[in-house]
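Complex shown without one protein chain; remaining protein chains in place.
Moving on, here comes chain A:
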Amino acid sequence: MNGPVLEVRGLEIDFVQYERGLRRRTVHALTGMDLTAVAGEVVALVGASGAGKSLLAHAVLGLLPPNAVERGDVLLDGERLDPAARRRHAGRGMTLLPQAAGFLDPLSPVGRQVRRSAQLAGSADPRRAAADALERRGLGPEVLGRYPHELSGGMARRVLVAMATLGDPRVLIADEPTTGLPPAEVRRTLGELRTMADDGCAVVLITHELRAAVEVAHRVVICRDGRTVDVADPAAFTGDGDALTHPFTRALWQALPGNGFRVAEGV
């Protein structure tokens, strides 16, 4: 139970691009990411947009485009898996809760998409499982017939949560699940992630909101410009941040509105 379910060690990703004909260009997107997800825990991956958080999620699930070059190790249950092998686990043992409602198929009713998730998760009665999963999140049967554009942002988010959790995943990677939600909905979503962890799932919460991460996570991983720079204990994010050892992490904490809004020099 306490061994790491998912382990990412020194993950580097380059994208090879061609510009103006055959001139080749390599973009270094990730330059050294480390992440460990343990069953029963929420680990938060915190960083600004462009720091490579979503890319890490897609890489772990083997969903990168063919021009991506990967170095480093991704281990599932201690076993090193290549991208193709990881992709086979996507949606089964490992699930991505994507960032935006744009990940729903716009041309297919919600009910059909949730049923498909239930089917892939191996449910004996996908129709029933889909309806139950939505009902648990306060979405009645009338939602089943709607198309994604007929849902509000909050409803679409709940549909995605329902789909992501249908298969009782062992690893859930939630990519910015709270962006743009009203505060009550944010608390609900984070609470749901915490409950999943309490039930034995290893939850990776990707977010740029440090405060939310500190509230819900067991461990906080800070990343910056494509690499992870620090792993901190949420309890250390208190007062003036004196318990935080890494200068960048401390600077982030002290720069929050309400913590002084200070601009540290030289970080």
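Just so we're on the same page, contacts are C-beta pairs under 8 Å (C-beta built on N, C-alpha and C of every residue); 3 or more make two chains touch, one makes a residue touch a chain; residues count from 1.
Please note the rule applied: contacts and distances are computed from a predicted model.
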| item | value |
| --- | --- |
| Complex member absent from the view - protein name from UniProt, among "Cytochrome P450", "NADH-quinone oxidoreductase subunit J", "ATP-binding cassette domain-containing protein" or "Iron ABC transporter permease" | "ATP-binding cassette domain-containing protein" |
| Residue among A:T26, A:S49 or A:N67 touching the omitted chain | A:S49 |
| Touching the absent chain when the full complex is considered, from A:V69, A:A90, A:L120 or A:L181 | A:L181 |
| Selected residue (touches chain absent from view) among A:G21, A:P106 or A:P257 | A:P257 |
| On chain A, residues whose C-beta touches the chain left out of the figure | 47-51, 152-153, 180-182, 208, 210, 224-225, 248, 251-253, 255-258, 261-264, 267 |
